[in-house]
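Only one protein chain is missing from this complex, and each of the others stays in its spot.
We just call them A and B in the order they show up, numbering each chain from 1.
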Amino acid sequence: MSAPTLVTGLGIVSPNGAGIEEFWARTLAGDSGIATVTRFDPASYPSRLAGEVTDVAVEDNLPNRLLPQTDRMTRLSLVATDWALADAGADTAELPEFGTGVITAASSGGFEFGQNELQKLWRKGSRHVSAYQSFAWFYAVNTGQISIRNEMRGPSGVLVADQAGGLDALGQARRQVSKGTGLIVTGGVDGSICPWGWVAQTAQGRLSTENSPDRGFLPFDARAAGHVPGEGGAILIVEDAESAARRGVAGAYGEIAGYAATIDPPPGSGREPGLRRTVETALADAGCGPGDVDAVFADAAATPSLDRSEADAISAVFGPAAVPVTAPKTMTGRLHSGGGPLDVAAALLAVRDGVIPPTVNVSPDPGYALDLVGPGPRAARVRTALVLARGHGGFNSAVVVREHR
Amino acid sequence: MNRRVVITGMGVLAPGGVGTKEFWKLLTDGRTATRRITFFDPAPFRSQVAAEIDFAPELHGLGAQQVRRMDRAAQLAVVAASSAVEDSGIGELDPYRTGVTVGSAVGATMGLEEEYRVVSDDGRAWLVDHEYAVPHLYDRFVPSSFAAEVAWAVGAEGPAAVVSTGCTSGLDAVGHAAAVLAEGSADVMVAGATDAPISPITSACFDAIKATTPRNDDAEHASRPFDATRNGFVLGEGAAVFVLEERDSALRRGAHVYAEVRGFASRCNAFHMTGLRPDGREMAEAIRVALAEARTDPADIDYINAHGSGTKQNDRHETAAFKRSLGEHAYRVPVSSIKSMIGHSLGAIGSLEIAASALAIEHDVVPPTANLHEPDPECDLDYVPVTAREWATDCVLAVGSGFGGFQSAMVLTGAEGGRW
């Protein structure tokens, strides 16, 4: 890769804050967005905690015309895109017609919209199913709606790899930028906090059954017993340095310097999981070594076997407790395909401000041999950060972000 | 690094016969596999026809646990992927250097609807009951499980993902995989697409927008791309998966090369989630860029495998796009739609079209557009009506168009690079 791929804008919709500065202030303060589910009554379910986005009035931020035809995660993604483009100072109407694209990640699509329509179909009959069901629930909906709202006609795409997919979208955006598309809207905003989505996630067997928000999501802790799901994520504006310069962009949050993805061997194969190899490949792609990395944003599954394999991979590459590791997602829950992009946004803000955000509520189990940042933030010069994400089925993805000078 | 990418293996499961040979025979015979829906009672629906596969997973080497664990679309993908690897003769794959890309527009729609009915007691409960959920529900919840299943089945541990761009997924997945291979992130990619959407919720939503045909009294002839009497597409299902390899190493090992993936581009119309502008601008731009990447001229195109869904707006849009991108050559090149025979399997169809395109190159025969009897003045190109045509075919353009505004184009050429 020749010209660096820059991140010039961020749009954040997180359970612990909407907008860059609100999210970042609350994250550094250790202020969590995890609480009891409000979207439906969770009393009859084994898991009752979630990270819900509470402070974005989507109805005030989007034309009313879009509301009947969109799932909540699509509305949030459109708002996040508006904010990211504004942050980048980019007016897509002024850019070359086919020179801007949209590449987002998805996991389960507009699942709440889908539940509504399935219920109408089976309770009332097929004629009650909405015309909007033909696209409102499907995995490509956010990319499609973002491209329409912002008139972006260049290379576009949608990647699905559960929680890892958010980083894959960034990797693909970087690929398209390096092939000549000037600006890509990328990242992911996701979430399925509805009864049907809740049951599907419960079936995976990895949701925490805790009721207390400060004990619900404890990765790398001896008490770890599953995660809390959430909704939201981040939209990033990525550009190649030259076209950013052409439209007069002076600074950037940083560069997407490296990316890699692998998938684990089948369960029970006895072969090593792919995460270590993913990290090594991403570092090589970024042209840097383990010693260059100032912070690692962990996948942080909070399922003991997965925490073990992640800690082992980090130690294998960096040495035991040799690099600061953090999991700000302990304040948001796992956001599916939105999780990786939100961690990348946090990593870029860590680069900007010279501070590593904390992992909250966790008493690190020394057995993992990690230098876990927390309970408070840690001042540190962050030139290079590594972001990890893993998805159900064994997907591993890694992105390296680097300061841009 | 920018390496050349060739197709060395192919596995196809399509309506009308499982397997590549049966697929090609159906297409070149000009037979149709559309029929009255048998998977559920279609009586309440506006459109009651579909192109279904008679598929028994246990006859294709899937074990009882795999059958239980996987949605039908995943089963189709795994069987197609295993056939492709076997067909390629590549032998043992290097896991670290082998990746997987699976396209799917609607994921495990069928399995999710079945499970929803159970946990909701046929829609009675909004607070659906987790006690009745199957253990593998999460694999249906997130369709990336399709890529995981394929990776496990073929022994791949490189980059893996699902590409889900509506009805261009099948072209985009192979385009994505070719880019991963070309840049050197893998040496072999097992790539293709699958969808098994024939279920009540899919029928209901396409009914609601009147996208599928109501020609219920003539199911066999219901899919009528480019015909003046066309009135909607016929839902289908299927999977096609390929083994992609770097060209030099494939030639070194003496592999059979079906075709080379020479150029690929996708664009968005940024116009409407389901609508198309009649002028075909964005598809024309995708074609233009794919041709440039392939370093081919419009006049080099020997055959166009069209999207040809059989909706009023699509066939008009696409015809305009061909004229816009290829100029006068659009009137000289044969164009056909295999959806006339195997229906529209949403995300899978793009990969099935790549398979048909590669086989057209292999056999120098272009498949016809079945059921095309009454020309539409707005669709005035050579659509190879009814009967397959022997035709020297070395360079094929395959295109797709999807909800969300996606427009994709791929250029495939013969093994020896033909005139290039």
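Here, contacts are C-beta pairs under 8 Å (C-beta built on N, C-alpha and C of every residue); 3 or more make two chains touch, one makes a residue touch a chain.
As a working rule, contacts and distances are computed from a predicted model.
Trainee: Would you mind picking the UniProt name of the chain not drawn here, from "Acyl carrier protein", "NADH-quinone oxidoreductase subunit H", "Acetyl-coenzyme A carboxylase carboxyl transferase subunit alpha" or "Nitrite reductase small subunit NirD"?
Mentor: The missing chain's protein name, per its UniProt entry, is "Acyl carrier protein".
Trainee: Which of A:A131, A:A225 or A:A321 touches the chain that is not shown?
Mentor: Residue touching the chain left out of view: A:A131.
Trainee: Among B:M70, B:I201 or B:M273, which one touches the chain that has been omitted from the display?
Mentor: Among B:M70, B:I201 or B:M273, only B:M273 touches the chain that is not shown.
Trainee: Could you list which residues of chain B touch the chain missing from the display?
Mentor: Residues of chain B in contact with the hidden chain: 208-210, 272-275.
Trainee: Where does chain A touch the missing chain, residue by residue?
Mentor: Interface residues of chain A facing the absent chain: 63-69, 127-128, 130-132, 134.
Convention: only the chains that are shown with their structure count from here on.
Trainee: Just how far, in Å, is the C-alpha centre of chain B from the one of chain A?
Mentor: Whole-Å distance between the two chain centres: 29.
Trainee: What part of chain B is in contact with chain A in the complex they form?
Mentor: 44-45, 95-96, 100, 105-107, 112-113, 116-117, 119-120, 122-124, 126-130, 133-145, 147-149, 151-152, 155-166, 172, 176, 179, 183, 185, 200-201, 203-209, 211, 265-274, 282, 285, 402-406
Trainee: In their complex, what parts of chain A are in touch with chain B?
Mentor: On the chain A side, the touching residues are 40-41, 44-46, 69, 98, 101-102, 106-109, 111, 114-115, 117-127, 129-131, 133-135, 138-141, 143-145, 147-148, 150-162, 165, 168, 172, 175, 192, 195-205, 260-266, 271, 274, 277, 336, 391-395.
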